[in-house]
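Heads up, one of the protein chains got dropped from this complex, but the rest are sitting where they should.
Our next item is chain A:
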Amino acid sequence: MLTFICSWSAGSETNLKTTYKICYKPTHCESVERNVSGKINLALFGAVQIHITAINTLGSATATFQVTKKDITFIPPVPQNVKVVPDFSSQTLSLKWIGGVSALAFPTTIEFEIQVLWTEKMEVIHTESYAAQLDSQNKTFQWSWISGVPLNCTSHSVRIRSISTDILMNSKNGSSDWSKLQTIPGADDSKSVMFPEDKVVRVGTNMTFCCVAGRGQRIKTLVYGAEHLPCSELGIRSKAITKYNLPPSDSAGTNIMCNLDPPHLLGTVVFVGYPPDDQQLECETRDLQNIVCYWSPGRQTMLLREHRTFYTLTERISGKNASCHQANDDDADLNDDKYKCNFPVISGQQMYKFLLKAKNPLGEVKTNYTLNLYTRVYPYSPSKVTVLCTGSRQTKLFLSWGVSYKNMTCQFEIVTNNKEKQLRNFTLPDQEANALSRVAVDQLYPDTSYSFRTRCASAEHFWKWSSWSESKTCKTQEEAPSKALDVWREIKRTEHGQNVLVKWKPLPHSDAKGTIVKYEITWNVVNEVGEQSAIAPVSVNSTELHLNFSDYVIAVRAVNSVGSSPSSQIRILGLFEEQADEPSIISGMPSGFNLSWSPGTNETCGYIVEWCLFPDTLDCNMQWERVPPKTTHTVITSDGFRPGVRYSISVYGCSQHKEYLLKKMVGYTQELAPRRAVKVKAEANSSHTVTLRWEDIPVQDHQGFIRGYRVYYVPQVNFSARSQKSGIKEVINITDPDVRNVTVTNLHSATYEFTVKAYTAGGEGIGEPININLVDSPLGLFLAILIPLGVTCFCGILLGIFCYTKRNCVKETFYPDVPNPEIHGEQWSVVEGRSSNPTFDVKPFIPDKVWIIESVPGKDVDDSDICTMEMNNGDNGSVNNLEVISDSGYKPQMRPHVPLLDVNHTPNPQHLDLTEQSEGYQPQLKVSNWSVESPEVDEASACIGSPTSVNSTQFLLPYQASEEGQSTRSSSWKFSSLMSSAQKR
């Protein structure tokens, strides 16, 4: 049977007392006093009819409902015995409660909804659903939650309710009431505190820190290290900051500090690091008595001291622990050698299974390693190595170890004093501790220092080479030189005999097989008995023999402490003159010469190539090289070859009886431009031809094969100033290197600069310019002057004749008729009084003489009337000449010559009168009109700067100049007058 709660609405309200009766079975009725809900108990398997009867004093009314299971909502019970247990260190809340419905005939699924709240603010900070099944039995449920905020920071409350989710039970979810709040109080207000305290957390986690102020205190700031983070309020006394993605802290941890008011400082420290990351565990034995296991610590945990990683290494077969003092010692240096544990070998046990546990506050890591003792032998290097050089090509080594090993495979590293390395393998049988093993080393070179070191590994199960032993050195003994010296000679014949310089090349160490102490030189005349000898010290590589003209055999041997080398012989033919063809030219490379020659007919023992490294010097430093038989080419190279130096190379053929000259060659490794200028002499054959002659350049200055010459010449404009050259530079290229002169033709009468430059494949050399002046004959000069003069005169005469015959036309063109002005005598006479022209400021003077030249009143004037007035100043008796050009037309600056004028001066009425008689355009009639327009006017010069005009100089030029101008004008008039008079005639 289930209990159902039925509820209904009362319908229309009456003031009368109404009671209800609820009948859900025909026989089962219950009365409900003034309620609109009632409980019924029934087993609901099908539809049920429910009758609700409302009864009051006026009567009753019954309503009938039919309900099915679908219409009824299942409301699960409120969880019982709810208990919350906090774990402050892990910030975890654990919730326990009991749930169950005894009336349930079958289990039903429900959901517990759990809410966590900050009690002080009644703020829900977490809601979670917990799915479960309820049945008739009471069951205990458990749920836990880790808070992001330390639980001490503020009071936390938890409540829980049940929600039916079983679709078989009902169509809509019914939920129970919330359980009573279970509160976990935060820190009390007795003192100020910070949370969490001294936590160790993983890098990358998010963490909230809070500060809880005590009574009477207020939180001022809350900082993470030196970082100010957004602060959230958990309650009146509590504030929190959250640091996301925590970075690794340093060794002393990171401080979180809370400043309070009144001043007080709180703090907590957080250590941020990583869990252990130890890996690559490996175990081995070095002495078959102890097993050493070592590993890589992997990523640093960043946690130290009490938070550091602790190690335990357990051998699982025996169950024994290894000693890991060094790994667990916090004072040990943090190097890779720190991470190892030692485990003593257990007698009779060959297989070992190790388990390494590495643990710190943030986690634990385990690593396994299994080993067979004899497959992981890492031997020590030999504790003692002795070496004994017993012969010239072999030595003995003695090795021993402090511990015993089974069969070992070993390696020698042999290093010569030339740093050549060689590795040789050998095996050693079972080794007892401190027993000496002997190893013979052969195939060594005589008189060579060797350093030996060795390393070994287990022969049966190779695991690792030991480290190298210390190096031991010894030197093998000497042997007699094995190879004959390379000998050559330089012969200088004199009147009395032949001086033979016998030269040899020192034996390389590989052939000397010891330290050469001297050289033995012997010689004898061919086919004669009697041998002469000489000794040369080891410091020299040549000796000079003074021989007669006989044929000689000379032998040279190198001698060391053990013996002498095979004899090396050369033959000297006393009366034999070496002849060879003209040297052929060869081209070289910067490093040397690539030589080839035709095979010698008598050649039986190869060829000798000979050259001088310093051909310019007295001791030419003769070099030679032997070429094997049947080989007719070689490359000679030397660092001593220099560009621009001519090398002579001789090839000798070698036969049984003699060495004979086969071929001579000359060449340069690299051609350069000649280094000396060509000295030129010039000879002028005529004013247009010059012959240049020059001398040879010395061979040592050629620096290459001369391919030809270039002749440059250029005419000079100013011989003294060399820079002022002009004209085109001409060049003549002479491709024949034997030419020593050239004739330059088609030159002009001028100074020429000639330069001759030799050139090689390396370029053009320098030149010495030479100048030569080419001068014409006096007759030519005269002709050059007279002919143009004569032509000019002739043209002038022709022009004169032409102009005379066509004079009318010329006059019309250049001197047309000018209208005649009518000037009467009264008008022309100078009127007494002052001129109105203010500029015409002539000081009062009285002309005492006036001549009128060619000016008769009323008479026609052809061109212009010119009046020359001679005025005698009555005051001082000086005479002023005044020339007046009287023109009825344009008279722009018609002014008498006057001194510089004072513009303020009162105009002379006489002058005014004079100008008033003038007609036509008179732009400068009034000084006041133009003087002010002139820039920079001052009173003294106000008149200067008049408008520009053909006659403006009349004002600007001084008096004398004006006179000159007058005379010029006068002459021009005379010419026109002449023309006009000629016309009249």
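By our rule, contacts are C-beta pairs under 8 Å (C-beta built on N, C-alpha and C of every residue); 3 or more make two chains touch, one makes a residue touch a chain; residues count from 1.
Throughout what follows, contacts and distances are computed from a predicted model.
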| item | value |
| --- | --- |
| Choices "AP-3 complex subunit beta", "High-affinity nitrate transporter", "RING-Gid-type domain-containing protein" or "Ciliary neurotrophic factor" - which one is the UniProt name of the chain not shown | "Ciliary neurotrophic factor" |
| Option touching the unshown chain, where A:Asp71, A:Glu123 or A:Asp198 are the choices | A:Asp198 |
| Residue in contact with the excluded chain [from A:Thr268, A:Ser469 or A:Gln670] | A:Thr268 |
| Residue in contact with the excluded chain [from A:Pro76, A:Gly235, A:Gly253 or A:Pro382] | A:Gly253 |
| Interface with the undisplayed chain - residues on chain A | 194, 197-198, 225-226, 250-255, 257, 259, 263-269, 304-306, 330-334 |
